[in-house]
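The complex appears here without one of its protein chains, the remainder shown in place.
Note that the chains are named A and B in the order they appear, and that numbering of residues resets to 1 at the start of each chain.
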Amino acid sequence: MPFSLTPKDNAFYGLFTASAQNLVEATTVLGEFIHDNRRRTELADRLRELEHVGDQSTHAVFRQLNSSFVTPFDREDIYSLASHLDDVMDFVEAAADLVVLTRLGTLPPEMSQQTALLQRAAETTAEAMPRLRTMRDLPDYWIEVNRIENEADKLYRRLLSRLYSGEFEALEVLRLKEVADQLEEAADAFEKVANVVESIAVKES
Amino acid sequence: MPFSLTPKDNAFYGLFTASAQNLVEATTVLGEFIHDNRRRTELADRLRELEHVGDQSTHAVFRQLNSSFVTPFDREDIYSLASHLDDVMDFVEAAADLVVLTRLGTLPPEMSQQTALLQRAAETTAEAMPRLRTMRDLPDYWIEVNRIENEADKLYRRLLSRLYSGEFEALEVLRLKEVADQLEEAADAFEKVANVVESIAVKES
Partner (left out) sequence: MPFSLTPKDNAFYGLFTASAQNLVEATTVLGEFIHDNRRRTELADRLRELEHVGDQSTHAVFRQLNSSFVTPFDREDIYSLASHLDDVMDFVEAAADLVVLTRLGTLPPEMSQQTALLQRAAETTAEAMPRLRTMRDLPDYWIEVNRIENEADKLYRRLLSRLYSGEFEALEVLRLKEVADQLEEAADAFEKVANVVESIAVKES
């Protein structure tokens, strides 16, 4: 395997940005999926494709890590960053798949709001990734993602409150919770990405 | 940001001790909350306040980490320690919030026992945190927390066995399990705190 001799390998920034932009597209497709009952099969297929695209970026990071003598950050941090971005994609794809698998119909409005927050988190992340190169203006990013995750958490609890209000029967609660949990985990994974960036910044400072 | 030049920054010990003492208070309030059906709104509010207090300790650790050239342990370990202590608080607060959100009434006796174990874990942790300064007498602490987590695990399974015994209907099982899972996760997070302390001790030895 050829080794790169560039002291600080630049390919990583592009790969992280590509992963995050893929998440912008995936969360946008998920928004349509949640909302549009009739196009679900088609949109779930699209999410599966986007997941494959994401997997390729993730593996490109790992290969790059294998072939680089020197990395711009700790190897472990690069590994975590790529893994958590990959996790977001997995949760987003799983949420859609579970809607199809458990044969859910119209979804409660809180799920559209959860997805809107995921879309906002994806955009914020995609804008921040290129800034890893200079390590400038990153606190705004992680503060915003932490704020979004906080809001997502409140929304998730509001959704649980509705699920247990008596409006739904037990099996329906179970089905809806499968999906709600994936959306909540996607928000958590965005926060983990932000935490890794924060801890990289701490070490660099 | 002003940088501290003290070779081993002492502020961390105080912040970890404060976080753990906050957990002693939170688990005590949770014990009353579980037990006293009528004061739940008031006690849930109190837990929300304690969560804010905890957040402040956690962020003080992160700020301290940012402004210290030299830290008494690996930066990653300080970060993990603060994060897992924060997680305990989040699970405790979420358990109470879910009782309110899902409109649960009298809770099964196993939940009082789960909370009593959490209180014991909090006290053990609060007593151990100041000992990080000298790294003495720490094995007793992590052995005890591991023992508590083990007991919590058995209790959790006993609770599951009761939940599925036919005593409750499906929706009630779901509601109770939401709460039981948070209590179980709080016990796990105490064990993670102890694991970080053990791994710090391994590196120092």
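Assume a residue touches a chain if its C-beta (ideal position, glycine included) is under 8 Å from a C-beta of that chain, and two chains touch if they have at least 3 such contacts.
Because the structure is predicted, anything quoted here is derived from the model rather than measured.
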Residue of A:97, A:123, A:151 or A:185 touching the missing chain in the full complex | A:97
Just one of A:70, A:143 or A:171 touches the chain that is missing; which is it?
-> A:171
So which of B:39, B:52, B:103 or B:157 would be touching the chain we can't see?
-> B:157
Where A:52, A:75 or A:203 are the choices, the one touching the absent chain is A:75
List the chain A residues touching the unshown chain?
-> 62, 65-66, 75-76, 79, 97-98, 101-103, 169-171, 174-175, 178
Touching residues on chain B - with respect to the absent chain = 157, 160-161, 164, 169-171, 173-174, 177, 198-199, 202-203, 205
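Rule of thumb we're sticking to: only the chains that are shown with their structure count from here on.
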How many degrees of rotation map chain A onto its copy chain B on CA atoms, rounded to the nearest 5?
-> 120
Between the Cα centroids of chain A and chain B the separation in whole angstrom comes to 27
